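This is the structure I have questions about; it appears just below.
Here the complex is missing one protein chain, while the rest keep their positions.
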Amino acid sequence: MQRLNVALIGQGFMGRTHSNAWSQVGKFFDVPVRPVMHTLFGQEAENPRAFADNWGWRNASTDWQAVVTSPEIDLVDIATPNFMHMRPALEAIAAGKPCSCEKPLAGALDDARAMAQAARSAGVKTFVWFNYRRCPAVALAHRLVKEGRLGAIRHVRAVYLQDWADESVPLAWRFEKEWAGSGAHGDLNAHLVDMTRFVTGDEITEVAGAIAETFIKRRKRMTGVVAGGITEGLQSTDEQGDVTVDDTVLFLARFAGGAVASYEAARQATGNQNGNRFELNGTKGSLRFNFERMNELEFYDATLPRAVQGWTNLMCTHGADHPYVAHWWPDAHLIGYEHGFVNEAYDICRVLAGQEPVVPIPDFEDAYQTQRVLEAALISAQQGRPVKIDEVK
Amino acid sequence: MQRLNVALIGQGFMGRTHSNAWSQVGKFFDVPVRPVMHTLFGQEAENPRAFADNWGWRNASTDWQAVVTSPEIDLVDIATPNFMHMRPALEAIAAGKPCSCEKPLAGALDDARAMAQAARSAGVKTFVWFNYRRCPAVALAHRLVKEGRLGAIRHVRAVYLQDWADESVPLAWRFEKEWAGSGAHGDLNAHLVDMTRFVTGDEITEVAGAIAETFIKRRKRMTGVVAGGITEGLQSTDEQGDVTVDDTVLFLARFAGGAVASYEAARQATGNQNGNRFELNGTKGSLRFNFERMNELEFYDATLPRAVQGWTNLMCTHGADHPYVAHWWPDAHLIGYEHGFVNEAYDICRVLAGQEPVVPIPDFEDAYQTQRVLEAALISAQQGRPVKIDEVK
Amino acid sequence: MQRLNVALIGQGFMGRTHSNAWSQVGKFFDVPVRPVMHTLFGQEAENPRAFADNWGWRNASTDWQAVVTSPEIDLVDIATPNFMHMRPALEAIAAGKPCSCEKPLAGALDDARAMAQAARSAGVKTFVWFNYRRCPAVALAHRLVKEGRLGAIRHVRAVYLQDWADESVPLAWRFEKEWAGSGAHGDLNAHLVDMTRFVTGDEITEVAGAIAETFIKRRKRMTGVVAGGITEGLQSTDEQGDVTVDDTVLFLARFAGGAVASYEAARQATGNQNGNRFELNGTKGSLRFNFERMNELEFYDATLPRAVQGWTNLMCTHGADHPYVAHWWPDAHLIGYEHGFVNEAYDICRVLAGQEPVVPIPDFEDAYQTQRVLEAALISAQQGRPVKIDEVK
Partner (left out) sequence: MQRLNVALIGQGFMGRTHSNAWSQVGKFFDVPVRPVMHTLFGQEAENPRAFADNWGWRNASTDWQAVVTSPEIDLVDIATPNFMHMRPALEAIAAGKPCSCEKPLAGALDDARAMAQAARSAGVKTFVWFNYRRCPAVALAHRLVKEGRLGAIRHVRAVYLQDWADESVPLAWRFEKEWAGSGAHGDLNAHLVDMTRFVTGDEITEVAGAIAETFIKRRKRMTGVVAGGITEGLQSTDEQGDVTVDDTVLFLARFAGGAVASYEAARQATGNQNGNRFELNGTKGSLRFNFERMNELEFYDATLPRAVQGWTNLMCTHGADHPYVAHWWPDAHLIGYEHGFVNEAYDICRVLAGQEPVVPIPDFEDAYQTQRVLEAALISAQQGRPVKIDEVK
């Protein structure tokens, strides 16, 4: 079998999930190419050697350019904070290499556009880790819509609610525009926009109105290297710094097919630790998903006799009938957060071997489309007016 | 329209629900006979005149025998504590009058047998207020089973869990065998046995094993008239008395059709205020009911394509398709506890007018069958052996 | 006890709920004035005499002006379609009589303003039947916020989703601007705005953006008198007419206290029969309500030790501790839709007797404030811009 030498750029929270994905995929899936955990890039201060040893990367490096351009590498996988996505991606593309990148595609729209254009020009295969698409329940939602089970979709409502960011949390990179691009918006609404585009198979054409708000405007500065939302154990100082990103963004939108939609991302929605949820209402049926019960999908089939219509809780764990799960455990032996990443690693292998993925993977072009919607929402919030997506280039 | 002069015997908690039922039925239902709230019987100390005025009973009396035998009365409705069911019932039957009685049919099996025999001999119409049958969700469950939607039923599991009876509750009539017959068993398992017989359409043939337990063996004696589980406001004394009924009874059983079953009634199941629940598993589907969400019925249809099989939450409030609710409010404008009694009053009117009830009402004979099962469970608990229902006469 | 002669104007769906409320209130509550169901007004074609007899109104009339101005009437209760609220209300106020009116206060903002001004000038007591405030779970939510259990509220999200209005439903009065004023917006968002103002104790200051959409633009005309959302049994013609109100309105808003908010009303949200829901997130805790499980309130107490923090499902049926329910049934013996109206009838009696209501009742002034918010949302949707509530007079 052909091997696929993977280089991982980044070793924070996302470096961990990607490492796990590359480590697990070959054990559970019958992969068409054999991924090899070839090289990890990390910054000196992060001790990439220890990380590499723990996760099984053969080599560790502190020179990302050397890694990305090395002839031994077959796939460049980027898992750094948002502002650091573009440079390694462009170099990989320039070297003609497939590139998979964490979401959102970039911290800034300009970066995202440049990445999409470069990929298009070079004709290399690209992938973005919008992991929730490969949660079996979400992939099933996509299939049910595609089969016409919902009829015409009229309503999309999506929220991604977290509550980790109260006053006690210090000024991590996620709170600074320079590193993160935006706050809850790019972190969480990015997932919602991707998921709802994916599941509906439709495109957002306009943001009708929006609110962006930062509730906590100053936080304690930190010392030391910071990565990911996990700030426990890091040291805060007494000095305060400005939060330069949003805590919450809400927006209303319209889809090309006529649906109206609402979105909300929040980091101080007390009681919601990871409430990534959507509901779609169509003329023939409806769907509800909540990541906090990620193995379940609620389906309302309005074509059944009315006496037995209701919200049906689909436990999406039946190997013969639900996406991905045949590779995992028996029925209702649940899978968790990391499995979406392993499933994506599998689909990346499939695409690189010339096969169809189980469900579509967003490439840079597709993720750039998501980024344009996010940008439109920010413009709408700032300017107090509807913004067509076509305005945002 | 023909009138139906009702006499109510008893004015405790159940007297209140029956009064409400007779008062509401004609407003919401197109009744085939017109119920008239003719006479209330209560004990002198209970002030029946005030109760009658509040609820709209035309007359109040403290002489139950005069009431029951009065030629003006068309239906004798009994809502007293269990030990007081038999005497007015037998007199009513002797007078050739239809009689409706609160559940359980009686505190003692001997009473129940006598009541069933008297009704059979006299050929009068009798009714027992197993109100949960007429909760729309339970009536729908009955219909779905009857239509064969569950296939052959293999499992019945039913619990009725309450938590009102901690150490602070004084020695109300419900804790004394003399007045109540049994404790949680007759109060709660009676409902479960009736409901599961009703919904499955099958009969219990054997109790395979049982446990009866009284956790709190002594309670403070009370002063004053006591009725119903509502003991707030009543006065306790410092003197302790013996609890002579069970706090909990669990038993295992077999149905004629091959199903195995478990039952549990409890009064100290902390956190369960009125957890009247059952689940049935059949070869083609399953059903779950929980009174604490009484407008809902969960249905699992194993004949649907496997990809979309799941527990469907039926909101049983759609007038055109669900029993009784067309007479109430629009879809998902919920009904509550008392509506089952109003629905039963309607069905009693239908039967007395020679029509079919919406779903079957248990008569004394049917309720006696339930009582035999309860008795078998107590014998099994005492003697540590399986008990066939046929043994219990 | 002092009597309160009530006149009811209207006998549609709401006439039914108000009749039930006036009929039940004295039976379950110890009222400080004794409501008498004195006179019903209905149109000739509706046969008010039959309605009055069914529900126990002593008199029936087809002359609303005579009823409203009759010296025998102590309270004018208006339950007509929206466009007919103003005239009887103004006459009642002119006659110095207390007046209770169905929600929304009026179909048009001008009407609402006139009603509020008249009430203010005349100094008469007015009430609006925003019934959900008196659902015990919502009243409890109000209390918990007032006690400071949520801290500062940052997020309000509210949806009221129904699905009764598909293509098969003919052109009832609710679909015509002339009679209804607006569609889902005035019918459903009115409840959400009232409830969230009530529960938060805060005021909306701005609508930041909005969408209004009519999915089904033409419907079959009907023959006969039409009232309420219950269109079954009415006759449609083959002729089509224009729908002149919205099917759905979504809007984003800001509260004076700093919270951001989203609202959505919909009539084609398949699978949601009566999904009247809100969630509030505060610095110390959160609340969730869903009318489809109206006896329950979810509370997240972020001041508990983290290990045992979670969403707590409060069954709001404990007489000693939850509003209104002591007057109804034992714990977890659920109440339903109509009980909120009976509870409101009780509170109206209390206020008219000079007592405090259990929780505040909106008067015309307060309901006019809700109406201004609704108007601001419509302007925002039409003009594509943020609208301050202060702009709307």
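Chains: A, B and C, in written order; residue numbering restarts at 1 for each.
Keep in mind that, in the parts below, contacts are C-beta pairs under 8 Å (C-beta built on N, C-alpha and C of every residue); 3 or more make two chains touch, one makes a residue touch a chain.
What you see is a predicted model; the values in this text were computed from it and never measured.
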Hidden partner chain, touching residue among A:His18, A:His142, A:His339 or A:Arg372: A:His339
Sole contact to the chain not displayed, among A:Asn5, A:Ser182, A:Thr248 or A:Thr317: A:Thr317
Contact with the hidden chain (one of C:Thr214, C:Thr244, C:Thr283 or C:Gln309): C:Gln309
For subunit B, residues in touch with the removed chain: 154-155, 157, 159, 161, 163, 166, 208-211, 213, 215, 248, 250-252, 254, 258, 260, 262, 264, 266, 268-272, 281-286, 300, 302, 309, 311, 380-381, 384-386
Hidden partner interface residues of subunit C, rising order: 140, 144, 299, 301, 305-315, 318, 320-322
Subunit A residues touching the omitted chain (full complex): 13, 17, 19-20, 23, 26-27, 54-56, 164, 228-230, 232, 273-275, 291-294, 315, 317-320, 328-339
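By definition in this document, only the chains that are shown with their structure count from here on.
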Chain nearest the overall Cα centroid: C
Chain separated most widely from subunit B, comparing mean CA positions: A
Copies subunit C and subunit B - interface residue numbers shared by over half, same or different: same
Chain centre separation (subunit B, subunit C; CA means) in Å: 36
Residues within subunit C bordering two or more other chains: none
